[in-house]
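Left out: one protein chain. Kept in place: all the others.
== subunit A ==
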Amino acid sequence: MAKVIIIDDEPLARSIVKEYLAKHPQLELLAECGDGFEGVKSIQQHQPDLIFLDIQMPKINGFEMLELIEQPPNVIFTTAFDEYAIKAFEAHAIDYLLKPFNQERFDKAVTKWQEQQQSHVPAKTEELLETAAQSPAQNQRVVVKNGSKIKIIPVHDIYFMEAADDYVKIHTHEGYFLKNKTMSHFEQALDEQQFVRSHRSYIVNVQQITRIDPYEKDNHIAILKSGMRVPVSRGGYGKLKAVLGL
């Protein structure tokens, strides 16, 4: 028996998946969730083998929800229309169901998943999330996990970001949050007019900078409104000057 969870904010959309699932007795439906928060909780609780996941949902979308789970389960995406999501699916050859879909199409997706299970094809979730993060909806906020709580940080609240091993420390007025991503991910995903990689290990929000002072020989240091100091390398100084129009 494989464990299954449905995550979709529209009740009727959940019910049609449930209806189609009834033809697959080897799949056991453990839970239905109406948003990503419930989804994260439910996945941690039930450790499902497969989830049916909608993209557009309240507060955090399907991709952002997956980012919060350390070892995401296999996913069959269901979506009505989302240019960016479909681009991401196609780039990584991941199966998805376009609403409305019929039983045959649903069965095909399930069969494909089962075949992949048997041949041990690794799911390319990480690459998919990397591509999906380029969508305009997602470069306005960063979703992080703070203990058991989920925190949504609007990008304008970010002071700066700092590399920390496999994580990125996101500094805000509420302290810092950790996100399991790379610096170059954020450098690409965030608006380059607002966030500048001032240093190999730092990305700074230019709207937070009050001044830039020389520091040691070739380097500078950016002083933020909050009084925090962010290192600026020689190359980073050039990039900052270009963005600030100096």
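Things to note:
Convention: a residue touches a chain if its C-beta (ideal position, glycine included) is under 8 Å from a C-beta of that chain, and two chains touch if they have at least 3 such contacts; residues count from 1.
By definition in this document, contacts and distances are computed from a predicted model.
A chain of this complex does not appear here, and its UniProt-recorded name among "Ethanolamine ammonia-lyase large subunit", "Histidine kinase", "Trehalose transport system permease protein SugB" or "4Fe-4S ferredoxin" is "Histidine kinase". Touch with the chain that is not drawn comes from one residue among A:Lys59, A:Lys124 or A:Lys145, which is A:Lys59. Contact with the omitted chain, checked across A:Gln47, A:Thr111, A:Gln140 or A:Ser184, is made by A:Gln140.
The chain that is not drawn here is touched, among residues A:Leu98, A:Ala163, A:Leu178 or A:Ile221, by A:Leu98. Here the missing chain is touched by one residue of A:Glu10, A:Glu28, A:Asp95 or A:Glu187, and it is A:Glu10. By the touch criterion stated above, the residues of subunit A touching the omitted chain are 9-13, 15-16, 19, 34-35, 37, 56-59, 80-82, 98-100, 102, 140-141, 152, 154, 156.
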